[in-house]
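We show some of the complex, not the whole, and keep each chain where it was.
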Amino acid sequence: MDDLGFGLWVTFVGMGLVFGLLVALWLLLSLALRFEARGPGAADERRATDEARLATGAAVAPAPERIAIRPTDGGPPPEPALVAAIGVAVALHAESRRLQAAPAMRSYWPGSLLFASRWVSAGRTRQSQSWHRRPR
Amino acid sequence: MSDATIAQLLAGVTGLTWQAIVMFGVAGILLWLAIARDYEPLLLLPIAAGAILANLPHSPLIGEEGLLTILYDAGIENELFPLLIFIGIGALTDFGPLLENPRMVLLGAAGQFGIFGVLILALLLGFSRAESASIGIIGAIDGPTSIYVSGQLAPHLLGPITVAAYSYMALVPVIMPPIMRALTTPAERRIRMAPGGRTVSRRTRILFPIGVTLLVGTLVPMAAPLIGALMLGNLMRESGVVQRLTGAASNELANVVTLFLGLAIGSTMVGASFLQPGTLAILGLGIVAFGLDAATGLVLAKGLNRLSGGTFNPLIGAAGISAFPMAARVVQRVAQSEDFENFPLMHAMGANAAGQVASAVAGGVLLALVAGSAV
């Protein structure tokens, strides 16, 4: 029964290849992890995560995590609505800080113009405003 | 003329076939699953809609220049849509848990056995080799992989295979727990895993997708498109410098492509070809593939548990089937039902991510073996 033979052969070779590849991947990973620099790693880590969060485009995403709001004066917990609102605010503000502080090397064109438009423009506005104001 | 026109006006009613009516019923069931039960609505709803539109009498939508035909030619025939969706999935997948526990890759590999087991069963049932492989790929328990492989090997089975793949993926929380309970002891399910405290640097997260692409792409060229697309999305995500592209790939692009993909696949479900005994066999075999995947994953995990001296929770093996990220969440639920303080979620996520990679790899391997020998 040739088909059955074919099936068994495919199964054998196929599973072999799958396992082989993933084991190779395992070795590759272990190798990579050998050269892990913990300290900076964690730092980069956090940065990467923040960026990834912002990446979702929906600045609202990280709201729940970001805000560990607890009334410092041991008062009652704030309303969920307020919590969410502040969540939005913090996320947006964080994004603005991050993008205004971008190094001169950051490329604004053609992609990042979205951000440029949103926030750098605000910064530029302030710049040119102060320039308008100086005369006075 | 008038007579001809009258006949033409009634053409619709007279052209209504019993198969069409049955297909409307099938579409109704899919819509019910999608809307009332919330089973993978993002795919099943467009598929059902496409099926309705395709089974209308003399449907102009599947004629030449028909809307559904255009969509099919634009993205299914050339496999563009599943790959674009894979880019989006890569952009949404966090391989961190896998990087923290690389050994989890083994469970991902084990979770693919169902593919081959069902391939054999399908051959025994008399399906052709290409068809059998396409049916087996349901065992990848990963939508785009199933569409990509069956679209190349057996396009005429695309409809039932895709429907089976997505329906069963949605059924993960229903199908898996019994299997998991059957193959593990309460004691095993109560095992608490040590938190994998290791931190993975951003550099490693960025090198991972590149390395996987080079490794898999070189060893199994046929798997390059699937793995390449998945890892491209993940590279964009982890690089953190192309948020615009990551967002576009995982939102705007993924949404539009998902809609078109569903409609185009639904358009392949024309009654005459869909209402065959083969379709039922495919649905049946699909669930078998599902069970085999979970079982082999669990068994391997029990072995790992023995090797590790009882410190490895076998439930995690069930997460190797991919069905990302539902399988991992089901593992967490089942474990918690035994011991509310037990949180194997992160470890299960690792196995789950490995399953995602393994599914794409297995798809490419299958293409290489079958396409290579079929002709």
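Going in written order, the chains are labelled A and B, and every chain counts its residues from 1.
The rule is short, and it goes like this: a contact is a pair of C-beta atoms (placed from the backbone, for glycine too) under 8 Å apart; a residue touches a chain by one contact, two chains touch by 3 or more.
Computed from a predicted structure; not experimentally measured.
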Full-complex stoichiometry, written in the displayed chain labels: A x3, B x3
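Operating definition for what follows: only the chains that are shown with their structure count from here on.
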Approximate Å spacing (C-alpha centroids) for the pair chain A, chain B: 26
Of chain A, residues touching chain B in the complex: 3-4, 6-8, 10-11, 13-15, 17-26, 28-30, 32-33, 36-38, 40-42, 44-45, 47-48, 51-52, 54-57, 111-112, 114
Of chain B, residues touching chain A in the complex: 98-99, 102-103, 105-106, 108-109, 112-113, 115-117, 119-120, 123-124, 129, 132-133, 198-205, 207-208, 211-212, 215-216, 219-220, 237-238, 240-247, 251, 354, 357-358, 361-362, 365-366, 369-370, 373
